[in-house]
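Shown next, in structure tokens, is the structure this report addresses.
Presenting chain A:
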Amino acid sequence: MNKIFFILIQLVFFIAVAPLLSGLISKIKNSLRMRKGQSILQPYYNLAKLFSKGEVVSATASWVFRITPFIVIASTLCAASLIPVFIFPASLNYLGDFLALIFILALGRFFLALAGLDTGSSFGGMGSSREMFISSLVEPVLCLVIFSVSLRSGSTSLAAFSAVGAAPVTFIIAGAALFLITLAETSRIPVDNQETHLELTMVHEAMILEYSGRSLALIEMASYVKQMIFFLLIAQIVFPVSLPVSVNPLQVIFWAIWFLARLAIVAISVAVVEVSVAKMRLFRVADFLGFAFVLGIIAGICAILGV
Partner candidate 1 sequence: MPIFFILGIPFLLALAALAIRRQRAFGVINSIGYLAILCSSVFLLRQAVFLKKEIACFGFIYLDALSAFFIFVISVVSFAAALYSIGYIRRDIERGAISEKKAGIYYFLFNLFCCAMFFVPAVNNLGMLWVAIEMTTLISAFLVGFYNKKESVEAAWKYIIICSVGIVFALLGTILFSYAFSISGLTKSLNWSDMVPVAHILDKNILKAAFIFILVGYGTKAGLAPMHTWLPDAHSQAVAPISALLSGVLLKTAIYAILRFGIIVIKGVGFAYFAHLMILLGVVSLVVSSGFILVQKDLKRLLAYSSIEHIGIISIGFGLGAPLAIAGALFHIFNHAVTKSFMFFGAGNIVGVYREHNMNSIRGVIKALPFTGIMALLGCFALTGLPPFSIFFSEIMIIIAAFANGSYLVAGLLLLFLAVIFAAFIHHFGTMLFGNIPKGMSVSGEPLSGKIAFLFLFFLICVSGAALIYAGKDLIWVAQRLFQS
Partner candidate 2 sequence: MQVMILFAVLVLTYLMVIAKRVPALIRSFRFQSFFLFLATLLAAFKEKQVELYFVSGLIILVKVFLIPHFLDLMARKIKVDENLGLLVNSQLSLLAALLLTYSSWALSRNLGFGQGPLQLAAVSVAFSVIFIGAFLMISRIRAFTQVVGILTMENGIFLFASAVSGGMPFLVEIAVFFDVFISVIIMGVFVYRINKLFTHIDVNKLSQLKG
Partner candidate 3 sequence: MLNLFPKQFFLFDPLALFFLAVIFIVSLPSAIYAIGYFSPKANPPAAERGEYSPGKITLSWFLLVIFILSMAAVVTAANALIFLIVWEIMSLVSYFLVVFDTTHEKSIRAGAIYIIMTHIGTAFLIAAFMMMYRHAHTFDFFALKNACQSIPPQIKNLIFLLLLVGFGTKAGIVPLHIWLPYAHPQAPSHISSIMSGVMIKTAIYGIIRFVIFVLGVNSSWWGILILILALISCLVGVIYALMEHDLKRLLAYHSVENIGIILLGVGLSMFFISLNLPYLAVFSLIAGLYHLVNHAIFKGLLFLCAGSVYKATGTRDIEKLGGLIKKMPQTALYFLIGAMAISALPPLNGFVSEWLTLQAFFLGAFKVTGGVKLFLGVCASLLALTGGLAAACFVKAFGITFLALPRSNHAKAAQEVPLAMRAGMFFLALLTVIFGLSAALIMKLLARITGSVTGIDISNMGFSLNNFILQPQAGKGIYLSPALLALVLIALGIAGFAVYRLTGRKKAVIFNTWDCGYYKVDARNEYTATAFSKPLRIAFSFFLLPYRKTQKIRESFYHVKSFTYETHTTPVFRKYAYEPLVGLVMRAAKFMRRIQPGSIHLYLLYIFVTVLLLIIFMNKF
């Protein structure tokens, strides 16, 4: 029974911390641009506002549009429950392993794209077409990252690869490849722009254009959680630390601080990249992800060489 209790804690932790990350990134971006910008807690305010607002649903939409928010939040939280954060020694990994994680996230994205098409507006169609294009090119890179990372431990389970000793070069390159994918998946600048509603640039935003009120809140929450999942994976790969064995308080506190510090580092690096890079043309994204694919292969080669 305590396993389920731990999972609930983990989900609550994810829901609580995820918006903070987005707030942190936008804060850093604005400060780099010498502007005051919105406060770190702005995402929380947005969510609160959305939850209280009324909802407008398009006439042409079918039940797919109505059900999508719940499927998206469910799949993202399920993916989150797989990540080994709080649960010692093994997370709820009877559910699936790192490979299954890809497919679970794909479920959410599939329904989001359908919802985009369902409203009948060209923005939704444009968004889902671009989203599926980018995500289909992301999956092979993700697969290569898993391959190179799990080669040493000999198993693709999420808990395993964190427990094994350092293989600096492989993990650095795999982390870099995963970083590029994160930019694509969480609609960061080089691939997609979160803030604007300009139809030329938006990908993720275009799909959820028709959503409003509480459904929009759920979907926003899901995207924050997904972003946190990816940040956690990068952190775990680049700064591998094995889960604390003993339960004495001092070590737990040190582990917690180091855990949040890694997250912050990744968030800062994402913010820095967002500020310093201009948005790419959509068809250049194929080459961008091609570069990530090559990085993945190099990571694979390093893993095979055991370096």
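Things worth noting here:
The definition used in the following text is that a contact is a pair of C-beta atoms (placed from the backbone, for glycine too) under 8 Å apart; a residue touches a chain by one contact, two chains touch by 3 or more; residues count from 1.
Criterion applied: all candidates are chains of the complex that A comes from, given by their letters.
Here the structure is a predicted model, which means the values were calculated and not measured.
Here chain A is shown alone, and of the candidates 1, 2 or 3 it touches 3 within this complex. Residues 51-64, 69-71, 73-75, 77-78, 81, 90, 92-97, 99-100, 102-104, 106-107, 109-110, 113-114, 117-126, 128-130, 132-133, 135-144, 146-148, 150-151, 154-157, 159-160, 209-210, 213-215, 218, 282-283, 286, 293, 296-297, 300-301, 304 of chain A touch candidate 3 in their complex.
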